[in-house]
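A protein chain is absent from this complex, but the other protein chains hold their places.
Labels for the chains are A and B, by order of writing; each one numbers its residues from 1.
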Amino acid sequence: MGDDRSENYWLRLANRQFSRRRLLGTGIGGAAALGLAACGSSNNNKTSNKPAASSAAGAASPAAGNKAPTQANTGGQVGALTATVVPLAPGANAANVKKGGTFVVLNGGEPRTLDPHFDTFPFCTAIADNVYNAVMKFTPDLTKITTDLAVAMPEQPDDKTYIFKLQQGVKFQDVQPVGPREFTADDVKYSIERQATNDPGKFQHGYYFRDKLDSIQVVDKYTVKFVTKAQYAPFMSYIASPWTVIVPHEAVEKFGDLTANAIGTGPFIFDSWEKNVQTTLHKNPNYFRKDAAGNALPYVDKLTIKYVVDPQAQLNQFVQGNLDAGALQFNYAKQASDSVKGANSQAVPSQFWKEFRTQPWDGQKYMQKAPYTDIRFRQALVQAIDKQEVLDTVYSLNGKGDGILTFGPILPIYKPWALTSELAGFDPKKALDMLKASGVDPNTFSDQIIFANQTSIDQQVGEVILAQLQKNLGLKKVSLMPMQLAEYYNKTYAYDYGMSHHTPLNSPDPDENLSSYFGRTSTFYKWGNTQIWDLIDKQGITVDPQARLPIVQDAQKMIVQDFPMAFLYTANLHLFTQPYVKGWFFPQDLYDGRVETVWIDK
Amino acid sequence: MAQETSARPGPGVAPLAAEGRGVRSRSIWLDTLIRLVRTKPLGLAGGIIILALIVMAIFAPLLANYPPAEIHPKFKLLGPSGTWWFGTDNLGRDIYSRIIYGARVSLKVGFLAVLFSIVLATAIGVVSGYFGGIVDTVVQRLVDAMIAFPGLVLILLIVAIWGNTLNNVILALAFFGIAGNSRIMRGATLAVRNQTYMEAARAMGASDLRIILLHVLPNVTATAITLATLGLGTVILAEASLGFLGLGVPPPNPTWGNMLSGQARQFMVQAPWLAIFPGVVLSLAIFGFNMLGDALRDLLDPRLRGGR
Partner (left out) sequence: MLDYIVRRIIYALITVMLVLIATFSIIRLLPGDVVTLMAHQNNYAAADEHLLRHQLGLDKSIPVQFKDWIGGVLHGNFGRSLWTKQTVASELRRRFPITAELGLMAVFFGVVLAVPVGILSAIRQDTLADYVARTAAVAFISLPSFWVATLILTFPLIWWKWSPPLTYVGWSHPFDHLTYYLAPAICLATTLAGGVMRLTRTAMLDVVRQDYIRTAWSKGLRERSVLVRHATKNAMIPVVTIVGLQVALIFGGTVILEQIFQVPGVGRFFYDAVLNRDYPALQGVVFFIALIVVATNLLVDLAYGLLDPRIRYA
């Protein structure tokens, strides 16, 4: 009963051999960018060096194709423990836990607001993940969905109904105007409805549930029932999203929005936000989750999130011991490991990845313009780009690229959904043939490649791509147009450009990666191919993962071979913690900023 | 700001003015040049450096070894060697060639920006200084208002909002020194205006325009040139700052400034030559402009001439 078909497929996922390492999260790190909503921020953390031996974190070496890190096995235990018990990170030993201290985490930029429904930048989830809980959440390695405020996986009497039994006795943090009152099913209903607001554009991920839910019923104080209008395959992923956290209505009613206030049920209570300096939080003494030995969580007394924008300054702060954990830019990684003896580090592929886009269109409001209308021209562009060369050139010190290539709009870190073979890769001869066939004159075709110029790395990527287009296609009049982020957004969301290179965020659920870019009601990009729309719609209502997989694969193949974009690569993040940091899960870029299991061993 | 003419002495005008323009002016310039060579070694050094940079810019295609935007990924981050005289950057581009071509862009941007700046500053300063009275008061208040917006702040606004194309960068940089320079040109105009020969010209019935064109301008030209030389150094530096903020000349055009900011900082430890060479050239350029400007000012201001 209650089977979690989701649980099964994720379990299947976990049991497969995979070479991904842990992803580090919550924008911890070097991204000097203000990450785009789900379009991700530029992440520029890579190193070609092997990370230093890291005992505490169960080091997984970054070489491709090695065994599953121990974490997955620990993760696999989740189902066996009770809902409130949190597994410890590998290398952590319950007997050695030390309580107290302050844990200082690096963020490479500041959130725009504290509202988890509004601002979905990683810099916001770093805080939101620690102040709030969601009904479900992903394990730190993104392989499984596990419980957070729910007691168990939902019961599903049919494909469209999800009944969650909630934890009893969970109290909101003792902060006015919410006060220490109990969390109930009403809160879940309120919060999801808030997020699914009908005001389009108001909340970044309103599309998760807007118009998808038939009803949310509060069955009793601790039971909430969702009924979707039709089969909705990504439902569980969206419920477990770090943005679908549960917020209290008193706070919204009192403050109007949650821009500057954060009160939830989570492990840390928000204290203050010193702009351009840091955000401080302190331990929630009544946090409902405990570790396997029954110790209350979190272990540390205080959590400080420090904002350091400059990559050099990030390194300095880490080496000096002013930062306990964070991601550093790849060229500083070696210096960090050398300078801090015993520092733990991991290199993990990021969720933020790179794509080269051609002109967006939807055939209704946004029309496609020549020469992008000609699929041969698009193919020429896409296949003139040597992704391996971009990776090797920009993200390495010695020519060995620090990251992994992707063959479609879903990253290889999300097996089994990702495409495993290249259908539109680098082929200069083909590209040139296609260019000739399309009749576009390389000497006169002129356009700009726009991009958000956050760091030097973005610029270098642009320069390499430009050089490749010039060399392989002879396009003489193509130029680069670096823009500031706000200005770039403007163009991007007006769908007003011919070419661009972009750093979106890739999410665990295929629906998120497909429908919001290539689907019927996409927002981050637009592609007017109705056959693709249909396939994407279809996978969205196919709940059974076995049946869904081939549809997802077909959709991707169709997308790739329509040449809207060149799907390039994801680069590695280099995550570091000081030697005295224990219990650290090396969470995702975005998906898990929660640091409830960390302790400081000094 | 009150009369600050004493802070920035104007050029010596008596000899020039008394003789009028024409043949004599040319010999004044020649005379200055000779004195420069003889008595101002630093200025001379500066002048030679500038000349070398200009030559570098003009003959870039002949002097460079590779096209500046050509990437050679297999040869990235190599140190200086026989093939790559100044080493390569993270994309395998030849730094030496980029520096040579960088002269083109840096100098072009610099010269154009300073040209606009000085022309406008001269126009404002001369009009303000010559006509005096209400015109002067009003114009000076406008200039005060312009000065109130700090250079980088104004430039950032202009470029960030109108986009960082090459032309916008040049325009923004031009704005940089207009206000301050116009003050100085005004001072120089005031110095000229009070000369006796000016009264004579007016008494003879010459129109204002004629006086300005024939008498005032030639005599303030020296100041303008001094300001231009000094301004070039500032503008080239300002472009570097813009490059650091990602708002400078768009890639892949190399300028010494933007070569210093992105990759150079990133790979400072692994590949210091990324920064050393552009840094040295940048410093040399600014040194050159400043020393030359200083020397010109020393030479052309009669009050400073003639030592102790």
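Following the convention adopted for this analysis, a contact is a pair of C-beta atoms (placed from the backbone, for glycine too) under 8 Å apart; a residue touches a chain by one contact, two chains touch by 3 or more.
All of these numbers come straight from a predicted model, not from anything done at the bench.
> Specify the residue from the set A:145, A:319 or A:555 that touches the hidden chain.
The one listed residue touching the chain not shown is A:319.
> Where the complex has a chain not shown, which of B:39, B:165 or B:195 is the residue touching it?
B:39
> Among B:51, B:148 or B:200, which one is in touch with the chain left out?
In the complete complex, the chain left out is touched by residue B:148.
> Which parts of subunit A are in contact with the chain that was left out?
Within subunit A, the residues touching the omitted chain are 34, 112-113, 118, 199-204, 259-260, 274-278, 306-310, 312-313, 315-317, 319-320, 322, 335, 339, 484-487, 489-490, 493-494.
> Write the list of subunit B residues that the hidden chain touches.
1-4, 6-9, 39-42, 137, 140-142, 144-145, 147-153, 156-157, 160-162, 180, 233, 237, 240-241, 244-245, 257, 260-261, 265, 268-269, 275, 279, 282-283, 285-287, 290-291, 294, 297, 303-304, 307-308
In this text, only the chains that are shown with their structure count from here on.
> Round to the nearest whole Å and give the separation of the Cα centres of subunit A and subunit B.
One centre to the other, that is 48 Å.
> Quick check: in the complex, which residue numbers of subunit B touch subunit A?
So the residues of subunit B touching subunit A come out as 69-71, 73-74, 76-77, 90-92, 160, 163-164, 246-247, 250-252, 261-263, 265-267, 269-270.
> Help me check something: in the complex, which residues belonging to subunit A touch subunit B?
Residues of subunit A touching subunit B: 311-312, 329, 331, 335, 389, 392-394, 397-399, 453-454, 456-457, 459-460, 462-464, 466-467, 479-484, 487.
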